[in-house]
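Sharing a structure here in structure tokens format.
Every protein chain except one is present and positioned as in the full complex.
For chain A:
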Amino acid sequence: MTKTPIIEVVDGCKMYSKSRNDAVVFEHLNLSIQQGEFVALMGPSGSGKTTLLHSIGGLEKLTSGQILIGGQQIDHFNERQLARLRSQTIGFIFQFYNLMPMLNAAGNIELPLMLTKLGQKERRRRVDEAAEMVGIRHRLKHRPNELSGGEQQRVAIARALVSDPPILLCDEPTGDLDRATATEVMKILQLLGKELGKSIVMVTHDPSAADYADQTYTFNKGEISKMDRAA
């Protein structure tokens, strides 16, 4: 008995130049991720991890192959449909946080709610709830340049969470953090998977970060393979 995977890549191929063969980032890539699963993607620099993450989030288009989100094929979505997918179904978390410098933490977390019709009170409640979950409630009035890297990443996670999307896509979320802070962030992500049932795809170079995932895949020269956990 198999459930429909929440994310499915079928025979995915990406190349940046149609004429040159060396521009192939990956091809014949197949991947499926179940609801609530926490997956880590590892692999050398330039192997196409970010490209895959962007493709799943509808920020880049595959050259060929299909991507299905919740059973829906997104390759032919138009700009508006893709925007809705990103605002309702997907939360992005980046290595360098990508917060808006002029907004304080609360403003940054609230940003995705600008796209909803929620009232002021409900927004506040959601911002507080998301901030609480990542342990940043006491810093809500501060702007990004007044926060540490770990705190900024917590704000970014809260922002990704605030509209309650089922999928979180994280590109090296601990890449810029020290070991202790990285561990805290990983614990938060793990919790989001376990407690809230979020499906998480995380790109990382850090094997100890990958340890928090349920499953680790490695990219190499366009090939993707499942790592043996027991090893």
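Everything below uses one rule, namely that contacts are C-beta pairs under 8 Å (C-beta built on N, C-alpha and C of every residue); 3 or more make two chains touch, one makes a residue touch a chain; residues count from 1.
Following the convention adopted for this analysis, contacts and distances are computed from a predicted model.
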Name per UniProt, for the chain absent here [options: "Alpha-D-ribose 1-methylphosphonate 5-phosphate C-P lyase", "ABC transporter domain-containing protein", "Putative ABC transport system permease protein" or "Sarcosine oxidase subunit gamma family protein"]: "Putative ABC transport system permease protein"
Among A:8, A:37, A:110 or A:206, residue touching the chain not depicted: A:110
Identified contact with the non-displayed chain, of A:27, A:60, A:75 or A:214: A:60
Absent chain, residues of chain A that touch it: 50-51, 54, 57, 59-60, 79-80, 83-88, 90, 92, 94, 96, 98-103, 107, 110-115, 123, 159
